[in-house]
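Apart from one protein chain that is not included, each protein chain of the complex appears where it belongs.
What follows is subunit A.
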């Protein structure tokens, strides 16, 4: 039965956060069922709800979708956030994979030792400043449009905003050398659905704290 998508994950960002962002940006209301104990995860597994025994899992349009990228691609396609043709898709995919790599690095930090965390944090800042953000800065500068691809709001824009905010949590002035990205951040944050998602009380999740990580280790046995 078509109802609101239902997200199965822990009550934290992890791999589900990009999905929350995309649904919110598309103006799609969604429900969440939080995994708080290992038993909840085991129940989903025993019920056969998880194709590869893993979350994220999103119940949407009669499917129990798993695999973050599959879910994101489906939502983007369904809500017209994936470009108008194959070539626009190609650019969106390239941009999204870049921000995925960058956010992936940040996602690992809470699970690392203090020493590794410090080292990797420095690497993340360096990569953001020299490998990733310059690409998006240049793309915006070159075409002068408000959005990354096809002069139209897409998944790539939402993902980039998410990445910018995540890196800013590591280093608040990370955009100081990127005027286009600063303006982009301002613009995209003001899109009504996104503005709403950025307000307190939305389904956006906070960064992981020690208590959350301890619980994640218990739930997933890691």
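The working rule: a residue touches a chain if its C-beta (ideal position, glycine included) is under 8 Å from a C-beta of that chain, and two chains touch if they have at least 3 such contacts; residues count from 1.
Here is the rule we go by: contacts and distances are computed from a predicted model.
The chain that is not shown carries the UniProt protein name "glutathione transferase", picked from "Glutamyl-tRNA(Gln) amidotransferase subunit A, mitochondrial", "DNA repair RAD51-like protein", "glutathione transferase" or "CDCA4 protein". Among A:9, A:132, A:153 or A:178, only A:132 touches the chain left out of the display.
The omitted chain makes contact with just one of the residues A:63, A:177 or A:214: A:63. One of A:3, A:27 or A:77 touches the chain omitted from the figure, and that residue is A:77. Here the missing chain is touched by one residue of A:29, A:97 or A:209, and it is A:97.
Take subunit A: the residues that touch the chain left off the picture are 51-53, 61, 63, 65-70, 73-74, 77-78, 86-87, 89-90, 93-94, 96-98, 101, 131-132, 135.
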